[in-house]
Each structure stands twice: as structure tokens, then as C-alpha cells.
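One protein chain omitted, others in place.
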Amino acid sequence: MTTQLTLIQIDNYGPWTVTPEPRREMDLQTLQSRLFADIAQFVGSRGGYVFFSRFDNMIAVTNGIGRAGHKSLQESVRNRYPVTVSLGIGTAETPAAALDAATEQIQAAGSAQDKSRTEVLAGEPLDGDADATTHMAHFDVNDATGKYTDQLNEFDSFIHIERSYASLMEYMREAHGALSFFVGGDNIIAVCPELPTNAYQDAIDHVEDDVGVELKVGVGRGATAHDAGYDAKHALEDCRYEGTAVEFEYPQAATGDD
Amino acid sequence: MTTQLTLIQIDNYGPWTVTPEPRREMDLQTLQSRLFADIAQFVGSRGGYVFFSRFDNMIAVTNGIGRAGHKSLQESVRNRYPVTVSLGIGTAETPAAALDAATEQIQAAGSAQDKSRTEVLAGEPLDGDADATTHMAHFDVNDATGKYTDQLNEFDSFIHIERSYASLMEYMREAHGALSFFVGGDNIIAVCPELPTNAYQDAIDHVEDDVGVELKVGVGRGATAHDAGYDAKHALEDCRYEGTAVEFEYPQAATGDD
Amino acid sequence: MTTQLTLIQIDNYGPWTVTPEPRREMDLQTLQSRLFADIAQFVGSRGGYVFFSRFDNMIAVTNGIGRAGHKSLQESVRNRYPVTVSLGIGTAETPAAALDAATEQIQAAGSAQDKSRTEVLAGEPLDGDADATTHMAHFDVNDATGKYTDQLNEFDSFIHIERSYASLMEYMREAHGALSFFVGGDNIIAVCPELPTNAYQDAIDHVEDDVGVELKVGVGRGATAHDAGYDAKHALEDCRYEGTAVEFEYPQAATGDD
Partner (left out) sequence: MTTQLTLIQIDNYGPWTVTPEPRREMDLQTLQSRLFADIAQFVGSRGGYVFFSRFDNMIAVTNGIGRAGHKSLQESVRNRYPVTVSLGIGTAETPAAALDAATEQIQAAGSAQDKSRTEVLAGEPLDGDADATTHMAHFDVNDATGKYTDQLNEFDSFIHIERSYASLMEYMREAHGALSFFVGGDNIIAVCPELPTNAYQDAIDHVEDDVGVELKVGVGRGATAHDAGYDAKHALEDCRYEGTAVEFEYPQAATGDD
């Protein structure tokens, strides 16, 4: 069971945003979100997932995408944007360890704000026969519409969602080396190692105790992020129909609940 | 001094994402970020700002954009996306109060997941002669590249940024009715009421005490979000050159520091 | 009755496409069509029209958009694309004469492939009180679906449409100084001076004699391209319902047919 992660870092972006003058914020927002969208289409149509995280640094699950695919992503960005991107690839048993490796590849080549460090492509993708299996958990707030969106002003709704995200991301990182990303609305997707039902239940309990927000989660696994993530979505629908808090799309061992 | 905010809510989006089957996550991410980018261009080229916040609900500063402009945004979305948007407009002295008003306009017309509630356009824009003045504060982490990006794995860098954001957003909301948004990298932009230097210094101190992240902030004001925000960016550059923590682009009263 | 046209020219684009190596064609196609789409949104949301024509040179009807608007378009392109654009503005009674003026503005500043000529902004927009009136004619092939799309292979359908376009564009240019643009499907939109019904009938007859393709046309006029063009679309719907070849959305003098 190994996951392949890619760190995507815009080269020397900080200085670019203020040279020769600060650039219009709405143009930067447009640039960032379209770059993310393009990468989402590129990676997504090859079975991967990418998360915007900080936008100048994005994290992708890229099982099955080799060096040639990564290179062609760099070329396509260079041909259409005023910025370029460096890519670091890492593989390991846990997502956090894979990201360590991916990040080090880029850091070893120079600073994010090093003018002469551009379009790094470093790290080794999994080879074709490797047993790549990814686990994805799709968390979602219970009745976010009824409790928040339709009740509070939108910023206060957002504060609740944000709190649950902050709480969950730290817990999953610490407890399991899992990487959790807010994906909009009331949804959080976590790239996880293999975990039993009670680990997910504990995470949900933690968030409820910590910030008072109730989550449910669907879990899937697969050879690619999409396969695992899509199963997770189906499992989440099972939570909705069953009124349960944790569902797996695949058979669980002893501790499994479905 | 009055700010005009618009709440942009995708109509009945939750059900759409899972009908007839869950949709591919990377397609949803693409849809959301491109919709945001299009609104950023629309609003931005009219002097406004929009923040992605939860993507299914976005918050915009729209001083100077009237009903006709709002209507034409709705039409353009409807003509090019598989979803529609409702818009609620609110005006008030503090940003939080303006957003209360904006949100209530939409809530009064039905639930975010009400199938028959589409393309609400409610609330009154400021009239042309109104004295619209917006204050924008542009916060930024000191040496984020040296301390985080070039040192930690990217998720752990992100955790630090995220913590500072969670801490600042709650503080500014509580203390001043200000609305703070993460805009990528290590940057947070806050829509604020008029505040003295020490209020900003206290916010920065609070975040440092709370989560150990050092911020600086540039503050601007203007008739539109862009005018105020652009001045804030210049003030932030002043912080960089002067090594200071708080700079205003406009003359401060008694308590001012520049 | 005066029309304002803007020529939008990508600066030094030919050399860029092959430096340092020829760029992937699909990346160039993406760049060009997205740049066009962004300009269509910018200009379109201000009541204007833009036509892709050669993509590296685009022609826009910009009544009502002043220097500041043009400047902000240039800034937005520069901030988000790897290329920049020069803009020439021209105004005159006939569209062809307005485009002469617009083109000369850019040519006077240097060659399209002059490395040092970037972001020209030249020519005077109409001032606010000027009586800007634009006439737009929306031509469409009769039963293109039944005669071509559902019968021939797609390239052969396209040849018929292309022939009708080549024939119409030259005729309208010569006879009336009108500028006709293919806008996809079986549609051609012409920016025209004021013309009587029989002028449009003659154009349609010419195309049928010349290349055997049957057209109909709706004509509108208005202060902006959108106002005129939208009326033209309604007039075209009238042709569909009435089975006529030429319809005006506004009352015609002596020679009018509706």
C-alpha cells in the first residue's frame, strides 16, 4: 500500500506578485484559481486529485501519473501562464511521509523564492507494477444547511466550518499522518493510511468535543485517488441513508461496521 | 462610511453535486474555482473584491455595483454554467452588519436547498451619492518562505498558516465585526470598519500569543474595495521596507503611527 | 451615428509562438481561445461585442467603453497571461473607416512584430455625449441542420458555411463598408452602417447566386453593440416565425418591410 504525492509550487511567486508594482488582487485570485482548475482537470482526467491548499503550493495525489505526465503539465503551464511551476514527487506508506519526500525534492533544489530555481522536476514516481493503494475519507457536516447556512450570516457559518476543518486537519495529521483538505461547502477530503472504523469515529468525536460541529465520513480505497474518492462519496451517501457516522465502501476486517 | 456586501450563493448546490450520482470531485473543484475566477473578473473589473470563502457561498465587497450589474452577473452565470446563483445585497456601517443584511435577504426567500428558490436578487445597493468608504487590511506572515515553505513539508507549513488564519478571523470578527479571508500563500485580507493602529497591533499580538505566527499588516481605505485594497498592499510594502508591523496608507489621527 | 471599434493585437506574438522552440499547438489554441473568452466577458459585460477574427488580432465594438476601461483590460491581460496586448481605438460613420483609424493607431506605434512595441493604447474613444448608434445584422443559414449537419460529413457541412461566409464578408465590405464575422454554427454577425431592407436582400441574393447557400437576417440598432445585436436576434426570430428573409427590430422608413 503506497501513495504517490506531488507538491506543485509556483516558482518565485511572492516577488512576482509585487513586481514592478503590487498586482490587482482580483487578477491574482483569478490566476490562482484558474491554475488550480487547470491542474484539477489535468490530474483529474488521469485519476488523480489535487487540493488547492495555499494555491501557491498545491498538493496532488498522483498514483499512476509518471514523469512524462508531470513534464507535460509543466510545459502546459509555462505555455499559458505568466508563471512556472516546480514539481516534487514522493512515495511512502503514509501520506505525510510521501509529502515529506516530495517537499524535500523541491527544497533541495533551492528556495521557493530563488530566482534561478525554475521548473524543478524531481523525485521518482511509483513504477507501474507497484501496489499503489490510496485511502480517501470524505467528511461532511451534518445538516450544514439547516444549522448554519439558512440560520447565520454567511461569515458565521463559515467560522463553524473553518473551526471543524482546523480541528480535524490537526487531529488527523497528528494521530495518523493523514492530510485533510477543505474542498468547499462543508466538505473535507482526507488522504489517509489504512485505518479502522474506530479511528474515524474517534476523529469525529474529537471534532465534536473540540468545536461542537458534527461530522460524518465515508471511506473508500482504490488504485487511484478518484477510485478511492468516488467510493468514499458513495459511502457518504450510505451514511445519509442509514443515518450513520462512518461508512466504508469496502469490506472491513474484524472492526468493520458494514 | 458604509460598506456594501453581496452574498453569492449557488442555488441548491448540495443536491446537484450528488444527482443522479455523486459527481467527480475534480470536476466540482474545477466548476467552483472557475466560477469564482469569473466572478473575480466581473467584480474586480468594477472595483470590487470577492472572496471564495466556502465556494458555494462567496462574499463580495460591491460598492459601486448596482442592481443592473448584479443582474447581469446572474445572467452570465446562467448562460455558461450548469448552476445558477442567488445574490443578497446588504449595506451597513460594519462589514458584519452588512453581511447580516445580505444573508437575511437570501434566507428570507427560502432555503439554500430549496428546489424552487432560484436566482434571488434582493437587497438595496447604496445609491450613487452615498458616502461609501471601505477599509481593507492586508495581513501577511513574516518570512513565511524562510520559516515554513523552505523548511517544513508543505502540509505542515499549511497548518501554521491555517492556524494563524483561524485565530485572526475569529478575533477580528469578535472584536470589530471585521471579515477576514485567506487569499492564498500567507495572505489574509480583512474587510474592516475604521480602526486605529493599536487595534491592528492587538490583533497581531493576539495571533502571535495564540498560535505563534508573526504577522504584519498594511491598511488602506477608499471608495471601492480595490482602491482600499491596493492602498493596503502599498502599506504592506512599507512594512517590508521599514521593518514595521502596522502601516496605514492614509494619514492617521492622534493614534496613527505614520 | 458613430461606431467605436477597438483593434486588439497580441504584441510580438509570432516570434513568441516559436521561442525558444515551437510551442505545442493545443496550448496555443487554449491560450488564444481563453484570451478571447476573457475579452468577450470583459467587453460583453460593458455592452460591447468582440470577434475572434484571427485570434492574434481581434476586433471589438466598444461604444461606451472609455480609456480607463481599455487600460484596465490591458492590465488584466498582463497579470494573467504570458503575452500582452496593444489596443487601437477608432471612431467613424462606417465600421470600415472606424477600423482604419483604429488599425493606424497601432501601426503608427510600430510593427506587430516589433519587440519593443508593447501595450500601445492609442486613439480617442467617443465622448460621453456623442450620438453613438450601432447597427448589427445577424445572418443565419436556413435549415442548416436539415440540409448540412444531418446530411454531410462535418467538414463538408463546414465548407458550405465557410463559402457563405467568404462570399458575404467580401460583399458587405465592398458594398457597404460593413464588417462581417463568423461566430460559430451557421451564424454571421455584421457590424453595419445604416442600410435599407433591399441592401440586406441584395446581400442574401448575392450569396445564394454565388455559392448556393440560403441566408436570412435580423437587423437591430442601439447605443451599444449588445443592444443592437440583441434586437437583431429578436428580428431573426421574427424571420423564423414569419418565414421571411429580412426583418428589422426597429421601424423602417419608406423602404422598410415590416
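Order as written gives the chain letters A, B and C; numbering starts at 1 within each chain.
Rule of thumb we're sticking to: contacts are C-beta pairs under 8 Å (C-beta built on N, C-alpha and C of every residue); 3 or more make two chains touch, one makes a residue touch a chain.
From a predicted model like this one, the values you see are computed outputs, not experimental measurements.
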For the full complex, contacts between the hidden chain and the displayed ones involve A, B, C
Given the contact definition stated above, which residue among C:Thr2, C:Gln41 or C:Thr133 touches the chain not shown here?
-> C:Gln41
Listed residues C:Thr3, C:Thr62, C:Thr84 or C:Thr103, member touching the removed chain = C:Thr103
Please identify, in ascending order, the residues of subunit C that touch the omitted chain?
-> 7, 9, 13-14, 18, 22, 24-30, 32-34, 36-37, 40-41, 43-45, 48-50, 52-57, 59, 96, 99-100, 102-104, 107, 111-113, 145-146, 149-159, 161-163, 165-166, 169-170, 173, 179, 183-186, 189, 226, 229-230, 233-234, 236-237
Would you write out the residues of subunit B that touch the absent chain, in ascending order?
-> 23-24, 27-28, 30-31, 34, 75-76, 78-82
Spell out the interface residues on subunit A facing the chain that's missing from view.
-> 38, 41-42, 44-45, 72-73, 76
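By definition in this document, only the chains that are shown with their structure count from here on.
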How many angstrom lie between the CA centroids of subunit B and subunit C, rounded to a whole number?
-> 37
Centre-to-centre distance between subunit B and subunit A (centres being mean Cα positions), rounded to whole Å = 23
Centre to centre, by mean C-alpha position, how many angstrom separate subunit A and subunit C?
-> 43
What residues in subunit C touch two or more of the other chains?
-> 76
